[in-house]
Structures are given as structure tokens and as C-alpha cells.
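One protein chain is absent from this view; the other protein chains keep their places.
Showing chain A:
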Amino acid sequence: MKPESIIKDPSFDLFEGTHSLEIDNLKLDSSLLELSPEEKRFDCSTPYGGSEEEKLKFVTAVADRLCRSIMVWLAGFQTLPTTVLSCRYVEDAVRRYTDDPSTDLSSCLLQTGNPLFDQVLTSCVVGSCFFVKFVSTLFKAGVVFEEEDLNCNTMGLNMLSMVPITTIREHMDRSIALLEAEYKHADQLVLILKLLRNLIEFQDYLPSKAEDLAAPNKQPLLDLMQCAQKLKVYAPVAPEVCTGAFSPGIQKRLSNQFPPRDIVESAGEEYEAYVELCVDMLKVLAVTSARSASETLQFAFFFNRTRQRHVVARAFFPLYLMRDDQTVLGKYTFNDFSKEHLLDFSLCGTNLAHELLDAPENSALVQKFNEFMQEVSGILFEWYQNTAQNRCRYRQGYNRQLLLWDSLQAQIETFELELEAQGIKDELQDSSSFMPLTTWVFYMKLRAMLDFVLKGFELDVYKPWEFFSMFWYAYYLAQHLENCLQRTLGFIEKLITSIHNMNKKLKKLKAGEKKEKLRAKYRWSMENDIPQLNANLKFVTYSLMECTAVKVLSLSQVFHFAVLQSSGLIDSKPPGGNKFTSPEFIHKLRFKTFASIGVPELPSYQVFENSLKDFTIAEPMFTAKLARSLAFTKSELEGAKAAIDTIVHAIHVGDGEPNLSVNTGTRLVKEQADAHYSALLRTFEALVANGQSLQAKLGSVKDGSPAARYHVNVSRPDGASSYFPVLALSENQ
């Protein structure tokens, strides 16, 4: 060994380093934890409390804190050893169970000789452990991320792995019956038991059997919510009532691979967190009512958007949607589900769709198409899974997905060109090629690109000097998306017209085989294609309105930046970044994600630079130009605001309303979609107001020194969209 070299496995990197422990280091060695005398003396076989009343008070205090600790663990993103496993009764029970695992609870019952402990408290403990087991199952599915979303470190203890839910149910039911029959003042404890009794039922929401096709039983969630609402009136019991019953001691007594941590106390909000958990689980279960692929897509897009959902609901959603039996919600095969997405957007009524219907299953066309559907499924499911991630991972997920969408687009375009060579072709009004599959992939890719860019504003990833390039790029992407949607809309309108025209042709044709053939085709199209095409027309119209609004909002931000730049109040160059790097490198690093995307091509650095120059206002007639620029922005904003008003109206009225020109697909996420678009409406107002403010402050005289009087700050107006922070002016102090 060379002097001063360190001993480590070649695969060890910094991650292992930062997770390494150190003996005799107070911050890193949990064997050095100092326990209080009460903690050391605590004995799980003693029925604490002198009188029965005191025993009830003690057991209630432990049960309340244990119940709260589950939400401290999950909603507070804490570890198991500092929450649930810090309960001495939990530690005692699962240690004994780990030593002697069985299908019953014989090895983990408390044995104090008092039924409040041996029956009731045991129920609370095993109910809690059973729920931990359920959460561990979700965790192992790998949907959410270790540590940042969920810590399932059970310290090697067996969380009742072999005990069936029926055994736990029966035990808990006996405890509830005992309390109701023999303890008059145990209302709070009964509620806690009932809450936990409903909590164990979560396991049954995990789809695993054929009968899971049945609508989920929501009653346990509703009952749990009711219990939690009632328990909210009780303040957390003072810790001294059950001193020693909660302790960090498990970290000292068992093998611990983590640094010692204090146990986490209740913040008092835990029962509210239970209510939120139930609300979020109910929302996830609602996806089962989706009537179409576009409704499922919109559900996923909105359900976790305006508020990050409870981690259990987020982990549960993809598993509930995309099941182990290779179905979506037990209703569709993966391939059929993907095909539904295409039919709901651009494939319906096309020659390709009709050829696919007519071709035999073993034909080259169907086989090749199915191969592509498998590819689509892989990426589409990644998209779905991403919608359930925490707010930061959500953006990162897109970073990876964009390459996949881009690669799929290139492949599927080649496939469609091959089909065209074989005569399977769909044309737009101007006879140009439509390519329904490529169009959908391009739509999904552009949506993901735009969301990736705008999410960066919400996460505060961009500094104000970057606002121009990011909003200009968002505007550029929105333009491409707008074109894609307009093409699609035009194509759908053409199809609808051509079907209706069949009827006119029929009237002109003489009776005969030709007429009968056309009549059959017309009837088939009216029955099968027209309803879907009409729905698609409305969905694409809605998508177009939304896209136009995003485009105008982005453009307005570009204008406002340019006005500020023209007045010398902001620059699009990084401050002081020239010693080790260059503005061009920094720009290229920022746009690295997009540099490899084939279509739309990333404009060069020079194009970004030039476009800012184009927007910049200069003398002569600065004031007049400024007024014109801001007036233009205002009128664009007002026009786009009307589109969002239409969308909000459609959300309120509901998608089933036949008179509506749009279909938002948000029936199952009305509240969330409404919040999202209402925030956009407030952003329109905020940008109009900001434009007026800029004009008032900078428009009257351009004396060359606005920087002496004002500075730029990032403002996030109340209730406005987090995707569009506003660059506002504040007076210098």
C-alpha cells in the first residue's frame, strides 16, 4: 500500500463517503446516544398508570403519539426510526416478531396483564406496523425516491410480513368492541383505533386480483377522514404523560447504518395530514372513472400539479394505473391504451386507422404497428409515472424523456414514410402529408419541452438575466406546438367535412352497388368516426387555446424584458461570468437538454442574441416605441385571456355540454384544472398591470439613468401562475 492512500472498494464514490459512519464521533455513532433514565427504565411489560383512569390516559397518549408519528414520518418526510419505530411498544413487538415470525400475532402481543395494554395497545401497534408494511410495498415498487420522498428503513425488523390482514382486522375489531363495552371515557382512543383500522385497508387498494375490476371501495377512506376530522379537536397529549415510551434508543440498540437522529415530535397537524392523505387517495382512485385516454392523460397532468400530493398517493398512482397484470386500470392492454391516445388525438378516421382495422392480425402492417405501440407504451408510461413525482423530480424526468420522444419521432416518421410509399397516406387540405402518428409524438414532445422550460421558473432555476432566453424559447416552442395543433385541427375538420359530404354524394348517385357501398361507408363513418372526431376537434381546439395563451404570456415576458434591457435595468448576460467561462458556454449549457433535439431545432446562440436586439427599443422616439410595444402586448394578452376564460368556463360547465366548442378532458380533475387556469388568468392581469407600471416609470422621459432610480426584482403575484414570475421595477432605497 502506498503511503497516504486510502482503503476503499474501487466502486466506492463520494456517495458512499458521505454515507459513511465514524466510531466515537458523536454526530455519526449512534451507539454514543445518551438515553434518559426514564428511557432506560422503560419496560413494555409494565402496565403504566396507577388507576384504570390513569392507565387509559397513558394508553391513549401512546396511541395518539404513535398514530401521529405515522404522519410525521410520511407527511413530514422523516425516517422510521425517528418516528414510528421510536415507540418502545412498536420496537418491542416487531423485535419479538422478527425473532419468531408467524402467521398469527402470538409472538408480538403485549403481556402486562392489563387488557388496555395487552389488547388495545397491541392493536394500535400491529395496525401501525401493518400500514408500514403496505408503504414499504409501495416503496419497493420504485416509483418514488428513497430519502427525498420516503424513508422505509425498518432497521432490519420484520413488519409482520406473514400476518394476513384478516388477523389484524379481527384483533382491532375486538379492541374497539372492548373499549366500547367497558370504557366509558375512551372516546379518543376508540377514534384512534378506528382510524388505524381503516388505515390497514389501504392494502386492498393495491390491484392484485381479477376482481379488482370492480369499483374501489372508498368507504375506509371516508371513514378514516371522519375519524381524523374528529381527532383534530384533541391537542397532542403532553409527552410527560408517557415519558420513556418514545425514544431514539432503537438507533442505539439495533444495527444502525445511519447517523443518530433525534426523534421527531408532533407538530400538531398530523390529523389534518390524514385528511389530506384520504383526499389524495380518493383523487387517485377517481382515475378509474376515466372515459377516454385523453381524460386519463389530463387526469395525470393535473392531479399533482397545483399541490404536491401526499407521498403515499403519489407512490400509489402509477401502480394503480399501470398494473402488474400488464393492463391499464384492468381495462386495456398497454398497447391498446397507447393506441387510444393516438385515436383520441390524430389517428381516428385516418386511412391508416382504417387499414389497421381491415388488416389481419398477423399482417406486416399490424405487427409493425404493434411494435411501435410497445415503444410508445414505454415512453408514455414513463410520462405517466413522471406526473406523480415530487416537484423537482418532475422536471428532471422530462430531461430524460425528451430524448426518448425525439428518437421515437424519428423512427415513427420513417415508418409513416414507408406506409406512404405503400399508398397508406393521409393528406391535409393543401395535399401535404399529415402523418397522424408522428403528429401525436411531436405534440407530446413539445408539451414536455414546454413544461420542462416553464417548470424551471417555478423551481427558481433561472436567474432574472436568463428570463429573456427562457421565455423566448418557450415562445418558440409554443409557436411550433401551435402549428402542430393547427395542422391537426385542419385535418380533423377536413375528415369531418369529407364524411358529411358522403351524404351529399349519396343523394346524387344512382341506385346500385356503388351507392350501397358508399352508403355503408357513410353509415360506418357516422357511427364510428364522427363521434370521436367531434370529441377530438374539441380537445384539439382547447389545446390550441391553451397553447396560444402560453405563447402570448411568454411573448409578453420577452417584451417586458426587452423594455427593461432597453432602459439599462437588466442584461441578458451572466454577471461577471467571463473569468473562467463565456456567456456563450453558459447559454449552451442551459440549453444542453435541447441541443440534441432534432425537431424543432435549437436556434443558435447568435439567433437568441439577435432576437433580443430585435425586441430592444432605442432612441429616437423611445417613449412612443415603448408605448406601442406595451400597447401591443396588452392587446395580445387580452385576446389570449379570452381563450383561457373559455377554457375555465368549459371546466365549470363540464365536458359533456354539447354546446361547448372545447373539450378539456378535465372532468375528473375539475378543481385542479380550474386552479391552474385561474392562476393563468391572474397572470394575464399581473402582466397587464406590470406593463402599465413599466410605462409609467420608464415611458415619460428616457433620461439615461433609470438604473439610478429603479432596480428589477422577480415578483410572484398572489394567486398567479408559478410558471410566469414577473420582472417588476422597485424604487431603489
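Definition applied: a contact is a pair of C-beta atoms (placed from the backbone, for glycine too) under 8 Å apart; a residue touches a chain by one contact, two chains touch by 3 or more; residues count from 1.
Keep in mind that, in the parts below, contacts and distances are computed from a predicted model.
**Student:** According to its UniProt record, what is the protein name of the omitted chain, chosen from "KLTH0E14806p", "M-phase phosphoprotein 6", "Replication factor C subunit 1" or "Clathrin adaptor, mu subunit"?
**Tutor:** Answer from the UniProt record of the missing subunit chain: "KLTH0E14806p".
**Student:** In the whole complex, not just what's shown, which of A:575, A:620 or A:658 touches the removed chain?
**Tutor:** A:575
**Student:** Touch as defined at the start, partner being the missing chain; which of A:257, A:326, A:497 or A:596 qualifies?
**Tutor:** Checking each option in A:257, A:326, A:497 or A:596, the one touching the absent chain turns out to be A:596.
**Student:** Taking the entire complex into account, which one of A:54, A:104, A:148 or A:657 touches the absent chain?
**Tutor:** A:148
**Student:** Among A:77, A:332 or A:381, single out the residue that touches the unshown chain.
**Tutor:** A:77
**Student:** Touching the hidden chain in the complete assembly: which of A:14, A:421 or A:511 does that?
**Tutor:** Touching the chain that is not displayed is residue A:14.
**Student:** For chain A, which residues reach the chain that was dropped from this view?
**Tutor:** Residue positions of chain A that touch the missing chain: 4-6, 8, 13-14, 17-18, 20-22, 25, 27-28, 77, 145, 147-149, 259, 390-393, 395-396, 399, 403, 459-463, 466, 574-581, 585-586, 588-590, 592-593, 595-596.
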